[in-house]
Every structure is written in C-alpha cells, then in structure tokens.
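Here the complex is missing a single protein chain, while all its other protein chains stay put.
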Amino acid sequence: MQFSTLGERDSLDTRDITGDVAEAVRASGLSDGIVTVFVAGSTGALATVEFEGGLKKDLKAMLDRLVPRAIPYAHDEAWHDGNGHSHIRASLLGASLTVPFNDKRLALGTWQQIAFIELDVHSRKRELVLQIIGE
Amino acid sequence: MQFSTLGERDSLDTRDITGDVAEAVRASGLSDGIVTVFVAGSTGALATVEFEGGLKKDLKAMLDRLVPRAIPYAHDEAWHDGNGHSHIRASLLGASLTVPFNDKRLALGTWQQIAFIELDVHSRKRELVLQIIGE
Partner (left out) sequence: MQFSTLGERDSLDTRDITGDVAEAVRASGLSDGIVTVFVAGSTGALATVEFEGGLKKDLKAMLDRLVPRAIPYAHDEAWHDGNGHSHIRASLLGASLTVPFNDKRLALGTWQQIAFIELDVHSRKRELVLQIIGE
C-alpha cells in the first residue's frame, strides 16, 4: 500500500492503517494466519496504539524527550539531511509488525490499532509492504 | 492463552511465558517454523529477556526513567485513565514477538526467555494470541 505523508510538524503524521490491513486480510481469502506489515524505508515506523488524539501527542512527547531533534547527530554532520533523529527514532520503534488473524479477523484488542508513524522531516510518499501467510 | 495480572506496583508484573509458548509449539505437531505471540490490548508488551529478579527491577527502572508515570499525558487529560504512560511504554516495547522453532524447539538462547510485561495500573485479564506456522 502507498500513501503520502507530511513531515514532522507540531504533531507527528500518524496514520491508522488498521482498516487497510484488515481489508487486505479479508481479500486474501485466508482464514487463519499472520500478516506482516513492513515499512520500506528507514525513517518511518509501525506500532500498535489506542489511536486517539491524546496518545498521538504523548507519543511525540516521548520521542522528543528520548531522541531530540535539537542535539547533534553524526548522520547530519556527514549527510546534511537534518533527519538523524528520524532514523534513530525509526530504529528504536521498529519497521516491522506481525499481527495474527483468526476467522479472517485481526487479533487486536478493542482499543488497539495499527499505526504508521512518519518520522521524517519532510513530506514523503510511503510504501508499506503487507505479506499475508496462513490457510 | 489467558491469565490474570496485577497492575503496576513497586514492581512490574512480568511473566515468563516461555513454557506456555514451547508447549503450544509441541502441541501443534509442526517441526520447523515460527510462532508469533501477540498481546491483544494496548497496555501490555512482550520482550525477550534473561528472566531473573535483577533484570525485572532494571526493566522497571528503565521504563520509569524513559516514560515516567508522574509527568502529564494528554491521554490522561482526555480520558482520566491514569495510564497514559502504560500506553506509551507498550508502544515503545511492542505487542508482537515472532520466534523461530526447529525440531519442535524454540530457537532461544540458554539464558533467554519470553516475557509478558503488564504495564497497566490496575489488575487485568490478559489475552495473548499464539499463531504457529510451519511444516
């Protein structure tokens, strides 16, 4: 699946992709198995989260605290991309997420969604790869 | 698999689920493959760890340091759950873990266990989903 994102602003561009993943599972015709979602790129990440406005702010606050933008990064000194923190945040959160499904339904909790998190500093066209395996 | 947990106290309610996962793999009759363990819920997490008392304390100390309970969370302001930090900790550690097995045995190191980590502030009934794929 592909979509466009905005870069880092006052908020993170965080996207609820649960519906897209659920639809891909249904379309596969498989009943039970796993779906792996993967970010093809090194400045975006995936996480499960209760997708509501408060936690989106809290997620950004946590990343700002742990991997601040305004400290020196050797990556930026070498490449002048200004996105060293984006790379490190992505490695910390992870680019791969595997979710089981049963009877064609994702095994998520009631208040649990799958989120793509844009961590780069400028607009991007994103490609997520979904691989579904089961029977 | 289902079990009950205590909420956050002086220690985290951390559970060694290696035996349960290993037994599910044996019961599947499969010889080689992967098992995905997934927390259906947004305030619990999974990790591999040498499961001993010292590291359980160190894991809690790390989470207290990186994602403190006693700072404001937008989630708590909106929902008054008092568990904003639980959600953020869960997204950071991750709700999904995939472990290979060969000859019906999990490919874990000698001092490596699979742990469920309760991050919520009150007692919970937890549901972990195990999906085993192989041949």
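Think of it as A and B in the order they're written, each chain with its own count starting at 1.
Criterion: a contact is a pair of C-beta atoms (placed from the backbone, for glycine too) under 8 Å apart; a residue touches a chain by one contact, two chains touch by 3 or more.
The model shown is predicted, which means the values in this text are computed figures rather than measured ones.
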item	value
Option from B:V21, B:L59, B:A74 or B:A90 whose C-beta touches the chain left out	B:L59
Absent chain, residues of subunit B that touch it	32-34, 47-50, 52-55, 57-59, 61-62, 65-66, 92-94, 97-102, 107-109, 111-112, 133-134
Touch list for subunit A against the chain that is not drawn	36, 38-42, 66-67, 73-79, 84, 87-88, 90-92, 94-96, 98, 127, 129-131, 133
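Criterion: only the chains that are shown with their structure count from here on.
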item	value
Centre-of-Cα separation between subunit B and subunit A, whole angstrom	20
